[in-house]
Structures are given as structure tokens and as C-alpha cells.
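One protein chain omitted, others in place.
Here is subunit A:
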Amino acid sequence: MKQRWQRLLWLKQDFPDNHTDPDFLREVSELRNVQLNPSSTSSYSRVVGDFLLFYHRALNTGLMYITFTLLYYYRCDPVYITGALTSLAFLASVLFHRATVSLKSPLIIIFSMLVLSPVLKSLSRTTSSDSIWTISCWLTLFYVASVSLQSQSIVSTNLLVANVAVLASRLSSTTDVFCFLLICIELNVLLPYFERSLLDRKLFTTYGTTFLINNAVVYYFVTQFLGWIYTTVFAFSAVTFVFGLPRYFIYWQKHYYKNGPLLSRWDARRPVLD
């Protein structure tokens, strides 16, 4: 029986130089078949919906930076915002849950933040601002990545809190630190939770309103802080992300050919180095 042809150059094999393995031809035809008949894809509107949700989370993260800018650069008094947001959150929890709110957990959070805010205030005084911005940037990136992987996870919450703590350590007064912590937790932990519960109850109008308000706030402040050009850039990239990227995704889903024996077997292999 004749030895099977092997794809190894250093073996002396009893085959002509222009030998073509029959398997190769078969697999090429299979690949061509797959390329001609693309697989079914998800619906465009669903993909847009998913992208929209992710965009919303990212927007919430932007709210955190807006608050920080207000407190750090514009020296706003945070007490009113905090009071308003906290009462809103309380109202919303009473209205939409219609359940007795357990007081223990919020009280623990508030008091521990009160205790720790003086410590946080002096935490990074000797560190330069640039290092803090860098750390915060990386933490935000990790946070967004963790949100994109799993919308609700312990790691993402922790990354967010760490980021908030790092940013809070730049603020100058204890009140600022405490209010900033509280606002950020409300905007980035409670608000997404609230929005998700809206979606679960199929209250799409309310959800749409929140989403629009959210957008309006973010773009208003971006215009105020950075000017029209940045707003345009942000808006354009947001539109591209929400409406353009799903198209590309669907195109990719249609033509992606995974685990084809031709691609895995006849590719140039990676060398194995000792």
C-alpha cells in the first residue's frame, strides 16, 4: 500500500513535485460552497438595540466625568445636586418597586463613605494629577470592557468604585468627596439598575425618556465644557457606533467561516520553538 502524502518538506516522499492531495481539492470546493451560501444572521434591529444599551452604559460613565469636572474645575456646590438625586432615587425606588426599601444597606454605604471621605481627600495629595488621570483612564477602559463582556458583574462594579475613589482623592473638601462618591454611585449603579427594571417591565416610553434626558445632559455639558466641535465628533461617533457598526457586524457574521479544515490545515503553521 502506498504511503499517504504528508505536508512535510524534509521527508523524502514517493510523489511527483506537482502532486496535489485529493483532500485539498475537496476542501476547497467545500469552502466555496460555504462562501456562496452564507449562514443566517441576527436581525438588524436587535443588534442595534444591544448596541444602544451598551452606548447607554458608556454614556452613564460619561456622567461621572461630567460631575467630576463640575466639582473639580467649576467648583460647583454639590449639595443641591446630591440632595435632588438622592430624593429622586428614593422616590423612584418607592414608586417603581412598590416595596419596603431595606434601609440597612444604604445607611451602611452612606456612613462608611462619610467616614472614609476625609481619608480619601488626603490619599493622593503627593501624587501628581497626571498619574491619577492615567490610572482613572485605564480603570474606565477596564470598566467599559468588563461591562461589554458582562453587563452586571462584581468586577465591573468594583472597577467603577475604584475609579470613583481614585478621582475623589483629587477633590479638595470632604463634602465634595462624599457628594461625588454618592452621585457617582447613584448615576452608575442605581440608574442602570433602574433602567434595566424599566426594560424588564416593558415600560419603553419611560425608558426612552430617561435615555433622551441622559443624552441631552451629556451633550449639553460636553458643549459647555469643550465646545461644539467635540459635541459633533462625539455625536457622529455615537451614531456610527449605534447604526453603522451593527451593519458591519452582520456582514461579518454572514461571511465568517469558522473551523474550516482548509483554513486550519493548509495554513502556514506557527513554528514550534523550544
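Basically, contacts are C-beta pairs under 8 Å (C-beta built on N, C-alpha and C of every residue); 3 or more make two chains touch, one makes a residue touch a chain; residues count from 1.
By our rule, contacts and distances are computed from a predicted model.
This complex has a chain not shown, and the name its UniProt record holds, of "V-type proton ATPase subunit D-like", "Proteasome subunit alpha type", "glutaminase" or "LAME_0D03906g1_1", is "LAME_0D03906g1_1".
For the chain left out of this panel, the touching residue among A:Ile185, A:Leu198 or A:Val222 is A:Ile185.
Among A:Val47, A:Val147 or A:Ala165, only A:Ala165 touches the chain that is left out of the view. Of the options A:Leu123, A:Leu203, A:Val217 or A:Ile250, the residue whose C-beta touches the omitted chain is A:Leu123. Considering the whole complex, the residue from A:Leu70, A:Ala89 or A:Met113 that touches the absent chain is A:Met113.
Within subunit A, the residues in touch with the undisplayed chain are 104-106, 108-109, 112-113, 116, 119-120, 122-128, 153-155, 157-158, 161-162, 165-166, 169, 185, 189.
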